[in-house]
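Only one protein chain is missing; all other protein chains are in place.
Our next item is subunit A:
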């Protein structure tokens, strides 16, 4: 991770806001914990020994730098130049581990003995259980009762890694309820426990902290693209957005480079207007969710709406405050892809490039045909995860 201090209207301000969005909307019970993080996170992650440990683990444990791969047949098909940032090749199969490595090192320096986390599809849960096993730290992962049934292989992985998986049984029994339960657990155990949030959501400083740990993605893209093309900046960076951690990492070092178009792809589910969708910017409005002011899907009465997507990782009713700001300022363009378009894009990548992407990632690939990128333009798609976990879903589409 390189030095990240820069003045930017797209980075978090000193009060924890991205324009109108962000902040720390938390009950007093969480205030001391969040305040401790707010006061220490920058100084800890800038310490040389933290940087040394972080970079060492990213290189030797996670397998970074991940390749930036020029996809020739995909490029030919869409009449442009497409590079894939291969986060699917990270240990545990997705970008999520960049953040959990950073946060476990931070938790150790804060003297925390236990880790709590939430997970939807189980990818962040597995990445958290992995780093806890690596460091010998107790790990509790909350997962919606409904998701535990849908994502049995990841539940098994977490258990094999020594984590305790606890069911969130209230509300809709999915990711947002698992997040609520993890927060309640932290309220009940404020002194010895660190909460590893998996996306650029939650109260400040989480969105910024997670974005910084994921920013290694765009730092590497810049270096690799410069080596391969002579120009560090592509014309487009494309990433899927649930909470938005892979997009935040892929955009991070390009936020102020306005020659680069940032494209965020949300899950349209069965279609934006069908009532079965997770396209937050299309369907949501401003409010407070999980500790930050952001855009979220809600009723007229301010109750949080349960979203829908075929992809459990995009099945979240809000987006991180940084993305709300990028949307509102027009710095990033938000598109969406339906379940069917995503599945089709996943099969296409498998057949023409030999890469099975995660269902989440497939949403980013699904918009290549309407991006309008020209023959001499360069598109980088963040290939955030691999699709092994989604085989049960893909199998239903084979025949």
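To be clear about the criterion, contacts are C-beta pairs under 8 Å (C-beta built on N, C-alpha and C of every residue); 3 or more make two chains touch, one makes a residue touch a chain; residues count from 1.
Assume contacts and distances are computed from a predicted model.
S.K.: The chain that is not shown, which UniProt protein name from "DNA mismatch repair protein MutL", "Ferredoxin--NADP+ reductase", "Tryptophan synthase alpha chain" or "MerR family transcriptional regulator" does it carry?
M.R.: Spelling it out: the chain absent from the display is recorded in UniProt as "Tryptophan synthase alpha chain".
S.K.: Can you say which of A:106, A:126, A:200 or A:289 touches the chain missing from this structure?
M.R.: A:289
S.K.: Per the definition of touch given earlier, which of A:110, A:134, A:187 or A:350 contacts the omitted chain?
M.R.: Spelled out, the listed residue whose C-beta touches the missing chain is A:187.
S.K.: Which is it among A:19, A:63 or A:171 that touches the chain not included here?
M.R.: Once the missing chain is taken into account, the touching residue is A:171.
S.K.: Spell out the interface residues on subunit A facing the chain that's missing from view.
M.R.: Residue positions of subunit A that touch the missing chain: 15, 23-29, 31-33, 170-171, 176-177, 180, 183-184, 187-191, 286-291, 296, 298, 300-304.
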